[in-house]
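Complex shown without one protein chain; remaining protein chains in place.
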Amino acid sequence: MQSLVLLVIVSIIGFVVLNLIPGGPLAQYALDPGMTQDDRIRIAAQLGLDRPLWVQYLDWASGMLQGDWGTSFRDGNPVLTVIGRHVYATLLLMGSATVIAVSIGTWIGIRGATHRYSSFDYVATVGAMIALSIPTFWFGLIGIYVFSLRLGWFPAGNMYTIGDASVMNYLHHLIMPSVVLALVHIAIWSRFMRAATLDAISQEFVKTARAKGVPERRVIMKHVVGNALLPMITLAGVQLPSLLTGALVTETVFTWPGMGRLFLDSLGYSDYPVVMGLLMFSAILTIAANFVADVVVALVDPRIRLA
Amino acid sequence: MNTITATRPTQARWFQNRVLRRFLSNKLAMFGLAMITLLTLTCVIGPYLLPYDSLFVDLRARFSPPLTGYHYLGTDPLGRDIAARLFMAGRISLLVGLFAMLLATLLGTLVGVIAGYSGGWVNALLMRTVDGFLSFPTIFLLLALAVALKPSPIMITIIIALTGWMEVARIVEAEVRSLKEREFVLAGRMLGLGQAHIMFREILPNAMGPIIVAATLTVARAILLEAYISFLGYGIQPPLPSWGNMLNGAQQYLATAPWLAIIPGAAITIAVTSFNFIGDGLRDALDVRNDNL
Amino acid sequence: MTAGTTPPAAPEIVLSVRGLTIELPTGMERRHAVEDVSFDLHRGQILCVVGESGSGKSVTASTMLGLLPKAMKTSAGSIKLEEREIVGMGAEALRSLRGRVVSMIFQDPLSALNPLMTVGAQIDEVMASHGVGTRVSRKERAMELLIEVGLPEPELMYHQYPFRLSGGQRQRVMIAMALALEPAILIADEPTTALDVTTQAQILKLIRDIQRRKGMSVMFITHDFGVVAEIADSVVVMEKGHVVEQCSAAQVLKAPTHPYTQRLIAAVPHLRSGNRVQDGTATTEPVLQVKNLVKTYASGSVFFGTRRVVPAVQDVSFNVARGSTLGVVGESGSGKSSLGRLLIKLMAADSGQILFEGQDMAALSESEFRAIRPKIQMIFQDPFASLNPRMTVGTILTVGPIAHGMPAGQAREEARAMLTLVGLDPGAFGRYPHEFSGGQRQRIGIARALMFKPKLLVADEAVSALDVSIQAQILELLDRIQRETGVSMIFITHDLRVASQICDDIVVMHKGKIVEQGPPSQIFTNARSAYTRELVAAIPGESARAPEPEPAEVV
Partner (left out) sequence: QTPPDAPSGRIIVGVSQEPTVFNPLMPKIEVDDNVHFSVFDALFRITEEGVIVPNLATEVPTQENGGISEDGLQWRIRLRDDVRWHDGELFTAEDVKFTLELIVNPDFRAWRTTGHNLVRDIEVVSPTEITWRMEEPFAPYMSFLTETFIVPAHILGADDNPNEAAFNRAPIGTGAFRWGQRTAGDNLTLVANPDYFGEGPYIEELIFRYIPDMTVLFTQFQSGAIDLVGRAYITQDNYEAARNLPDRVVDLVPATSIESIYLNLERPQFKERAVREALYLALDRDSIVDVLYYGLPNQTETFMPRQSYYYHDGLPTHEFNLEKARQILDEAGWAPGSDGIRAKDGVRLSFNNSTTTGAHLREQAQQFVQQTFRDIGVEMNIENLPAAVMWGDFWGMSQFDSAMVGVTYLIAADPDVTNRFHSVAITAQGGRGSNTGQYSNPEVDALLEEGARTFDREQRREIYLRVQEIIRDDLPYLPLFAYTQVMGRKAGIEGFVPNTNTRSETWHAAGWYWA
């Protein structure tokens, strides 16, 4: 129920903001010498853009309720098809970035918390703060400069070389963008993991476990980390929009053919149906991620599972 | 009977002494504070010390690498002095960051306090709106708004604030929600104080800690966001420099004039890192948990 | 059993502490957490460590297991555990002792168990960590232990997660864990403080029984002399990190030598079976009449079948006479606080009447009620949480009257006077709450409530968060104020001893209902309901002494 309200809010804000943008989908033909303003007015009418805003919204919303996300102005395909074609690339990028961020971030966080105020902790903290402060797009640019232009180790963009569909080729292209995208998230993840671990470490039951003579390794791995990971699951859900945003930026820098590119292109062409579709998609994804996080927490946490 | 000898009233309002002491002993936070002070000072005085104006175009000097003559940081494609531009840009970027933070914090605090204190449907409505804004990819709102409204430093500030208040609102809401169960709030109600009084005079000062932390981090975020939209060309308009629009177009010259990208990027990173250090230091200092570990 | 029966020939010493000094991190209120602490624990005996909060009891106990927080260091002294030196022992060697030779139980059973592991797994872990037994044998042993600590249906309990257990059950699980490897020494750090009286009595009995059966040595930490009287063989009294007295329990209780100990013991509230002597301020004319008050909490959602309905206050009726004190007692969760909140309308009642000076307040809206608020004030439980840390004492005292229209100058005058009345220097006016001790803060809270010259004061657990010696001071203050101002009081407490001291009338609540109502003489010596009798019987230490016959003087 609340999620439905949320979706309505998101769609209204999105629709209004989108229509605030002057220009519109026909602007791209403005410089076409053979097209007159008449042509543009005619096409706008054919696309239904001459109707009042609220009529357009209701039309869109009722289509949405029937599972019809509309048709892309630019591409002529149904919005879901258009998005569907780009989801894979984004998920690949986000997925690999998440794997990197979670594994490295969790490790750094745990180590930082268990070796609090050690030089490792210090370096990790400073490193995380810096990583959080580097503009992602700039980091990407510098990455391209160093690793593509200077050293030539990695390709400067795209997902694969045409004519080479091997996994290695994909991996080769994936490394730079996913590392760039992961960087910030390693930082976020390690900071939160550190805090969560510190939280867990100061709990009474950890003292109990130690008092029982449980080996320190097991105390950390089983008692501390187990409990520290719980809030992290929720965090993962909450972090999704920011991961998505990061992916959008990264995709732009590395010309990755995912939803980020699609989003920027669609926004550039004022392809309203696709932009709205992407907004709804990301809202739904966020809601779903939070829901999944809740479910996972519930599965892992007996207090919720059995309550 | 237990009487207390009167001592001079302590002037600790927001910070209890211990918090301040802990903050002052945080090396990173102090480093951040020093960096920010230094940056601000350079941006304020720097332009007067340099022989070049930030707007002066000299095509013969274009693409001078750093340390060419008096162009300490080199020149840009129009032959303008990068050092002069960097400092002028710093003024803009820092101001935009600070004011965006102020706006975002005000708005977020207002929404957060009302939502947190009210509960019920008011809370549900406000917080769902917050969630709604949060579930947009930030750059959508940012770009769409930047595109929809004519870019000017003031507009950019407002736009960034509009995309950055939700985090503050969330933090404040959670804080207020927990504070309102505290006994001193019940005591306020018992005394028959008005709702607004309780919200803003009793509860709000107690939430200042997290708000300040959030505010510091919001400055950092705002500087990053300004940089990003200006980088994309939707932000601060040329010839007025900002750290972000100095990067605009720099990627074209990555191979031939990498300093165009490296210098402003480094400035952004340093400024943002400093604010993050300060924010983190404040958070640590305010975190009572640190007492019993 | 009483402390007096300790065998005179002291058996062998299992734990010997000599000159133990532990440093605090810099910047704390004192340099040492404990300093030059020495004592012995004999085999098969119970040693009680008592002292006020912060005196170093827990720190001492943690040191026995080498579990000091990282910020603290043992700077001198030795701890000999069955001839092994603990101070400076290697981490692995220490670990192998924990749980096997020395076990520990902590104060708060709620947080001492890992919420993500089953009870069985946590008991199993003790044995597994020391490489004892096989999976099967360990499970058998765990079952045995569960039976031993008196938990019903061990098979079911074994697979249960801690959150499903009550506080008493959890503490039993803790004990089972501690006993798993039959350690020579059991250290219990205030294991019953978080429990209500009846459960506390059961756990104390369990520890004592097991100690006897196994011939274990127990180091029992508490701040409650009632508990000491109940179980101790010998006693160590600590103050600010120093051991000030150390001898047999009987001796300490009967003839304490150190002034600190004397003070502590004197401050312990005792059950008084007689009624309070009135000096005429009290009349029988009711200032407050409560009739058929009902409050039910509903939480969760009907849709998801998680709806939980708690009848917190059910059909409660009573009167409070002008100038008298009504005590509300009952175990945790019986609805005392809910009742208190209803009375000052921090929460609306579902039904029933609250007649204050004849007017029904339950029917008033919040804005109508505002005018009456000054007449009904409350003293809150937690002296730390109930004062706004961002406001000076002066502001705290004056903000209410000013909001109700008193001129600021007059409010300040009155606030200064009020500070003197509650025993604080008027110079406290400009200072912040954190600059005061707990007892002083509670005085500020009382002053705030009195600023309006109320007709009725509701005190919800107003002394529970305080150390016994300060508790006594505050009770004395309240008594004095009532005599001076003639205010009526509703005093909510779970401590029957406290209630017995200052109340004219007592209501006993159980599961939201009043089960008994009457003067202390009736409640404590001649209770009509079985529940009340049970409560009274569970008061620690009181069975060991004869109830004080008659109040010789007002405390």
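By letter and in written order, the chains are A, B and C; residue numbering begins at 1 in each of them.
Operating definition for what follows: a residue touches a chain if its C-beta (ideal position, glycine included) is under 8 Å from a C-beta of that chain, and two chains touch if they have at least 3 such contacts.
Nothing here was measured: the structure is a model prediction, and the numbers come from that model.
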{"item": "Visible chains that the absent chain touches, using the contact criterion stated earlier", "value": "A, B"}
{"item": "Option touching the unshown chain, where B:M35, B:V57 or B:L125 are the choices", "value": "B:V57"}
{"item": "Full-complex contact with the absent chain, from A:G143, A:P257 or A:P302", "value": "A:P257"}
{"item": "For chain B, residues in touch with the removed chain", "value": "55, 57, 59, 62, 77-78, 147, 150-151, 232-234, 237-239, 248-249, 251-256"}
{"item": "For chain A, residues in touch with the removed chain", "value": "21-40, 42-43, 46-47, 71-72, 74-77, 82, 85-86, 89, 144, 148-149, 152, 155-159, 161-163, 252-255, 257-258, 261-262, 264-265, 267-270"}
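Rule of thumb we're sticking to: only the chains that are shown with their structure count from here on.
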{"item": "Centre-to-centre distance between chain C and chain A (centres being mean Cα positions), rounded to whole Å", "value": "50"}
{"item": "Centre distance in Å when chain A and chain B are each reduced to the mean of their C-alpha atoms", "value": "23"}
{"item": "Length of the line joining the C-alpha centres of chain B and chain C, rounded to whole Å", "value": "46"}
{"item": "Residue numbers of chain C (touch at least two other chains)", "value": "70"}
{"item": "Multi-chain contact sites of chain A, meaning residues that touch two or more partners", "value": "none"}
{"item": "Partner chain C, residues of chain B touching it in the complex", "value": "1-7, 9-10, 12-14, 16, 18, 21, 182-184, 186-194, 197, 202, 205-206, 208, 293"}
{"item": "Sites on chain C touched by chain B in the complex", "value": "27, 69-71, 344, 346, 370, 373-374, 377-378, 380-382, 385-392, 399-400, 403-404, 423-428, 430-432, 434-436, 439-440, 443, 445, 448-449, 473"}
{"item": "In the complex with chain C, residue positions of chain A that touch it", "value": "116, 203-205, 207-216, 218, 222-223, 226-227, 230, 300-303, 306-307"}
